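The excerpt is restricted to a subset of chains, each kept in its original location.
A, B and C are the chain letters, set down in written order, and residue numbers restart from 1 in every chain.
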Amino acid sequence: MAAKTAAGTIEPKKGLRAFISKNTNLVTFVSLAILLGLLTRGRSFEWPSVRNLMIAESVRAFAALGVGMIIITRGIDLSIGYVVCLVASVAASFAQTSDYTAALYAGRDFPLWLPFLAGIITGGLFGLLNGVLVAYGRLPAFIATLGTMSVARGFQLIYTKAAVVGSLKDSYKTISQGSLGPIPNLALYVAAACVVIWVLLRHTKRGTNFYAIGGNAMAARVSGINVERETVAVYTYAGILYGIAGCLLAGRLGLANALTANGMELDAIAAVTVGGVSQTGGVGTMSGMVIGVLTLGIINYGMTYLGVDSYYQLLVKGFIIIAAVYFDMKKYARRS
Amino acid sequence: KPVIGALIRNLDEQFVADYAANLKVLAAKAGVELKLLDSRSDQATQLDQLNTLITQGVKYFVIVPNQTEATEQMAKAIKAVGGGAAFSNIQPSVAALKVGPNFFLASSPESVAGSIQADIIDNYFKKNPAALAPGKTINALFLLGQLGHPAQKYRTEAVKNGLKAKGYKLNVIAEDTANWKPDEAQQKMDAWIAAYNGKFNIVITNNDGMALGAVESLLTAKYTKADAKDGTILKVPVLGVDATQVALKSMAEDKLYATVLQDSVGQSSTAFELALAMATGKYKPGFKAWGLSPETKPGSEAPANDAAVIGQCYLVPFKAVTKENYKSFMTK
Amino acid sequence: MSDAGLEYVLEMVGISKSFPGVHALDKVTLRVKPGMVHALMGENGAGKSTLMKCLFGIYREDEGEIILKGSRSKFHSAKDALEAGVSMIHQELSNVPERSVSENIWLGREPLRRIGILKFLDHRKMHDDTSVLMKSLDMDINSSERMGGLSISKQQACEIAKAVSYDASVVVMDEPSSSLTETETAHLFKIIRNLTAKGVAVIYISHKMSEIFQIADEVSIMRDGKMIGTHPVADIDEDALIKLMVGRDNTHRFPPVESRIGELRLQVKGLCSSNPRSFRNVNFELRRGEILGIGGLVGAQRTELVVSIFGLRQVSAGEILVDGERVLVRSPRDAIAKGIALITEDRRGSGIFPLLSVTINTAVASLGSYLNVARFLEHRKIEAESQKLNEALRTKTPSMATQIQNLSGGNQQKVLVSRWLMTMPDILIMDEPTRGIDVGAKYEIYSIMADLARNGKSIIMVSSEMPELIGMSHRVMVLCAGRHTGTLEKSEATQESIMRLATQFE
């Protein structure tokens, strides 16, 4: 240890209190879960409820993992909702049943991998565009992605002519809707994505580069990091995650339309922020992001489950987001 | 070459998009220059667009307004340049029609969609009385459109009132907005199935998108029965509005129970023919648009409830879309 | 200004302050007399800045009291301190880059003009006052210039001017000279003497020994968050002072550099900056085992030169050869690939990653060498290696996982040195490497330089500290206003000869 334990240092706090103050996100989530459990007399802990929560949040989880990484590099992405919407529409258009006369490619039957390929490429391309604008165009991420959001929306409407892209093949829907034993497929995909993101952030050079860029882009450049390339990479990865999200969402709904996933960017950003990913860059973990998604998920799910009046849901949600982030921030307060 | 302005509420909505598409077809056929603008659900934008077109010299309009309450102001602005307009989808206010004889209702009031849903539900329970809860009680789940949206408000009110008028006891098990979105509807439905399993006997939604989200959720939760004798393989019927092609497909598969057609072709044709007649000076009171004559007797719902403007009201019928007739609405 | 009759203008008694994991101050007492320069010395992380931040209301002390001009004072913010007559030059530059010099100087106390009941800024007075202030301090800075457009040293000069302009009775200077050259430091001392002549007390923090003996009347020494003692400067000599600071004998200022100068490693030929105001036509060469010092006045474009060699800025002409082979360096990546490393001058701006751990801060530039077959990071090796390097430099940190922002300035600098040592460069460029580093650690850094040279590595050291240039370099190259005015062999390099070349303006 380089630490001079002599006069200057104190032993780090141990035990429960230290754990709580280090894991506010987890504590928030667990408290909300217990609260909901009490309010529903334990029914929210039953498997069908847990399963629903997992299914409901899985698509958002992909978006959150993507934007979470972007925020770690000190960026932001407002285009998520419409990119996911466009991807879902593209994917759906290649997965419509061939006997559906109103299909975009009526009478054509495409192989099952095509919707995924098309969707992921679409998402990836939008991510790439965002990344290039931010990295090489030097646009603030907020404004670059606001622009691409508008572009994605335009493409979606032009592609679908505002019509619903529906009647998807059962084989396609099963990919999203199926289960492996009691565990929904979607949850498995999320788990796989989490492992990949965890390895990326924790165990690869690129992941460390993301933190470095978010922490101090100039210093990252001086340290030999290709800041532009890594920035393009993070937006592209995120785009690919949105692509997967869009494909799975289309399969889950059995359709896609212009309203699909609208506003998902705010949900995803709120979720990762609640999960402790800091908007000042350089801070955040995969587990935090997932906890954030689950926290917002349990708020939504709980309020729906309890039948809270929809007008009041908005109030409650607003206050809980504020409170959750407030407690999370407290742990940094002393340092500034 | 006559010019007609079309101010369209929101082209993201399929009904409105279909309405606009038909307008374009009609304009091309009639050799009319159509200036079509989309206000993205923002009334302020629609006012700006109206001003712009007036500045460009456009006098005659087909309007799908954002809000009933804004129609009078728009009518006055059009009146000021000596023009006229036909309003579709969202009804104009009585005051808007009173602005002048050149202002028309060419619509199927949103509330009719709700009333038709009530009729369909009534039919269903008449055929399947066993599905009713004791005491002629309907235990309903409601999935609403974006709160404050006129279609959300009027459709919901009308179906509730319609059921009560038919002597049912309506018990709202849960009611929440899904903002017209299938994905939100599916999530709400997932939670409700867990929370109210077996406690509801119908799912009523404000549009097909949400209805399909609910259907998907029920299917995934295996909330199904072996047969489709009552018209659906789901344990409870799900109702939508719009009669989109996907919804019809779902009906063909015995999933969605029924929907309501808001006739985009009928409404747009009626409104267009009125505007064209004005623009070419062919309009006279009593003019027949899309084969429809104006109402003569005041009805129950504004603005067609005011004798002073009843001659300016063209009511395009809504249609119930059920097992019996859905095939006729499908594109070939 | 002088409060006659009071022996001490400022007394800080029994101040304690702890941060998560660190007791930064432990019952520290400091008494400062009016009209005197009171030097505060101590190793990196001893708690000097923390003590001053408690005085200035930036930190709230856990216990203890502050008595200013005889009355107990509790400052809740910088505003309170400024109003009570304490001003401070902060260790880290703290200006608003996008605003003008005069706006920066009067920030928070802009002259106002009353119109009716409303008060508006008096732009003219602000401008005039700045000019008067600059003139009175003999500084040549245009008041309407954008602060961020000035060189670091001019920015520092503005900070000095600002601190002086408060007419405070206690002026705290936390390493004010760390980005100044000797001439500018001399100028600063003139300003300080004018202040003390008016009865102002100056608390002066510096790691430069010679300065203490030039300017200070009294010196207080801190170690590990404790006050060791206060002595009149007249009663103490350098060695004794160092001993008090580091708690052990340290007789040598510079380690011997015993290296064998080998073949050519780096050649720079006719290098011109793409910025017309910067350096042009610079030629030099660097051999294996050699330490090349680069001297000059501030603004001599030394930083620009090394930064350009490292690929951070464009050059318009000239070529760079490494091991006789022409290389194209368009970005730091290219430079690192060619075995070049650069420790930049602006620690906060282009050095540290404040929120990341000491380990990552150390390893970030060499991650590529710590990948296993699957291209995953070898955390264990990375941790071991960064810890080893930091231990060698005696970096003081609660743990390797601590965020680097919680380290004292000097310790942050040590981590940066470790970062570049970890890349095992052939050519190490150090721009002001010992800025803000305490004497003990300086010696450690010098030793490492000597070691590297002995092992055949080459080093370029840009420095504004003459003793260091002379003590460590085999040759000293001198720049003046972007021109290479001469290179001195070790035997020729003296303060005077360097100064002569550094002031050889066209």
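Observations on the model:
Operating definition for what follows: contacts are C-beta pairs under 8 Å (C-beta built on N, C-alpha and C of every residue); 3 or more make two chains touch, one makes a residue touch a chain.
A quick note: this is a predicted structure, and the numbers were derived from the prediction, not measured.
Expressed with the labels used for the displayed chains, the entire complex holds A x2, B x1, C x1.
Here is the rule we go by: only the chains that are shown with their structure count from here on.
Centrality annotation: A (chain centre taken as mean Cα position, compared with the mean over all protein Cα atoms). Computed from the mean C-alpha positions, the centre of chain A lies at a distance of 43 Å from the centre of chain C. Spacing of chain B relative to chain C, judged by their CA centroids, is 71 angstrom. Listed for chain A are no residues, as none touches two or more other chains. Not a single residue in chain C touches at least two other chains.
On the chain B side of its complex with chain A, the touching residues are 11-14, 16-17, 21, 144, 147, 174-177, 179-183, 186-188, 190-195, 208-209, 212-213, 216, 219-221, 244-246, 249-250, 330-332.
Residue ranges on chain A touching chain C, taken from their complex, read 1-4, 6-10, 12, 199, 202-205, 208-209, 211-212, 215-216, 218-226, 278, 280-283, 334-335.
Residue ranges on chain C touching chain A, taken from their complex, read 18-24, 26, 45, 224-226, 310, 312, 331-333, 335-336, 342, 344, 349-356, 358, 360, 364-365, 367-368, 371, 375-377, 379, 387, 390-391, 394-400, 403, 405-406, 419.
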